[in-house]
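Before any comments, here is the structure.
The other protein chains are all here in position, but one chain of the complex has been omitted.
Up next, chain A:
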Amino acid sequence: MAKAQKPTSNHGGLLPFYEALQLIRQCEERLGQLFADGEVPGFIHLGIGQEAVSVGVMSVLGTQDTIASTHRGHGHALAKGIPLDGFFAELLARADGVCGGRGGSMHVADMRVGMLGANGIVGAGVPIALGSALAHRNRGTGHIAVSFFGDGALAEGVLHESFNMAALWKLPVLFVCEANGWSEFSPSARQIAFDLEAWSAAYGVPCVGVDGNDVVAVAEAAEKAVALVRGGTGPVLLECRTTRVRGHFEGDAQKYRTADEGDARDPIAIAEARLRAQGIAESELAAIADEVRARIDAAVTKARASGPASFAAARADVYTPLVLGEAC
């Protein structure tokens, strides 16, 4: 499974970034289509426009570093290396889904690649990342935990508790705020009273702000932030200013939204411009996009061939099987 493996942004290492951006973008576009066609049930929240955050941050993480994600978590999962087949089968609610068809978009997880779960509860992943960081430290793994959350989640109590606790205990956790300006159907500016950097400083947590639509900028900022976190001085906050291109969820009519939000700065277009400036041929970019499309086609075909999620298997996973059996 191709994944952005620590490419260095300076000398030509941008191509793996580009491929990872394409993968997330095309997966989500495909999911949007599958949702519209009725093949993906439930709610899906697309992160189109925010891909550079996932790709940039994950480019400086190893497989054993852990991440706790959000309701808008496809990009996080894909960039962390979740296998495409299991991912699509999960979103199509099939037996071969990485979560057996019990999680779906909002609860997709893959412990094997350190993806501790998307989360249907705003802010809930933050203490989970904190606990994961505690485990890394106590068990001496040398790995770190990353907590992704949106700017709307800044209003949740656990965010504030977790910043305090992580700073107090100097835990190896990187906080990544994806500031897309929206908190569901309301501008975040109407929900959050504080400036992120000043707020973070009050907890003694250094804050690094970055253009979240430029994968190179995110990767460079993440590299510095992660180096600090790995150094053991405690948590760092990475504020990625980014753009939610689609509605809050697929099917959102967005009547609350006007057209004057300015130009969406597309992470893929930004990466392409950089690549062209490095002399990468158009045909090479097209070939990457085509290769990604073929992989997605194959994964969707496989997912469609998988059987429906099994009720018996689901029922059996409420508790870990024991001699005594599960509750009645």
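Assume contacts are C-beta pairs under 8 Å (C-beta built on N, C-alpha and C of every residue); 3 or more make two chains touch, one makes a residue touch a chain; residues count from 1.
By definition in this document, contacts and distances are computed from a predicted model.
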What name does the UniProt record list for the absent chain among "Transketolase", "Pyruvate dehydrogenase complex E1 component subunit beta", "ABC transporter permease" or "Porin"? "Pyruvate dehydrogenase complex E1 component subunit beta"
Cross-chain touch to the chain not pictured, restricted to A:Gly81, A:Gly100, A:Gly247 or A:Pro267, is A:Gly100
Among A:Leu78, A:Ala145 or A:Ile288, which residue is in touch with the absent chain? A:Ala145
Based on the whole complex, identify which of A:Thr66, A:Ser188, A:Asn213 or A:Ser306 touches the chain you can't see. A:Thr66
May I ask which residue of A:Asp110, A:Glu178 or A:Asp266 touches the chain that does not appear here? A:Asp110
Where the unshown chain meets chain A, residue by residue: 66, 68, 97-103, 107, 109-112, 116-117, 119-121, 124, 126-136, 138-139, 141, 145, 157-158, 161-162, 164-165, 168, 313-314, 317-320, 322-328
